[in-house]
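One protein chain is absent from this view; the other protein chains keep their places.
Up next, chain A:
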Amino acid sequence: MAEALAHIREITDLGMIQIRADLTEAGAAITKAAAIPLPGPTSTTTNGSRRLCWMSPDELLLVLPQAELAAALAELTTALAGQHVLVLDVSDMRAAFAIEGGRADQVLAKLSPTDLAAMPADGMRRSRAAQVACGFWRQEGGFVLIGFRSVADYLRGLLDNAARAGTGLDPR
């Protein structure tokens, strides 16, 4: 019996804060309030349990444990008060899956038109998984994939199917 390509695990305790702002203006304040450096385009930065993802030229996503969410949200809101920004708790908007295993990249390669070999270790890629939008970044031992909660069941099915034993992409 062949082994599954990767282990798929839903992450349920992930807190997410969406930050929309002019990053050149508000960047310094965000860095200070969230205690994490600003990522460059299509990359992420980490500080301990926190991760800051670059989503678009005017959008960041702060990923952190649920326990730290309320404090971080308050701190960011205070730090950015008076500026034209949005700081929003979007933890319930998205579902997150960990794709862990030696061939986790093959699972994603089946679902997304991304050149994973060219994706750096600190890369953040927004793309699609089959028919739905998703985003993913590398984490020790594989990837974390986020997608909308409304399609979480679909994503789960996709990932489980793509990781099925005996469906590896390596030449036989």
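Side notes on the structure shown:
By definition in this document, contacts are C-beta pairs under 8 Å (C-beta built on N, C-alpha and C of every residue); 3 or more make two chains touch, one makes a residue touch a chain; residues count from 1.
Everything that follows uses one rule, which is that contacts and distances are computed from a predicted model.
Only one chain is not pictured, and the protein name UniProt records for it, out of "3-ketoacyl-CoA thiolase", "Sarcosine oxidase subunit delta", "Lactose transport system permease protein LacF" or "Anti-ECF sigma factor ChrR", is "Sarcosine oxidase subunit delta".
Contact with the undisplayed chain is limited, among A:38, A:55 or A:88, to A:55.
Contact between chain A and the absent chain runs through residues 41-42, 55-57, 59, 113, 115, 125-128, 133.
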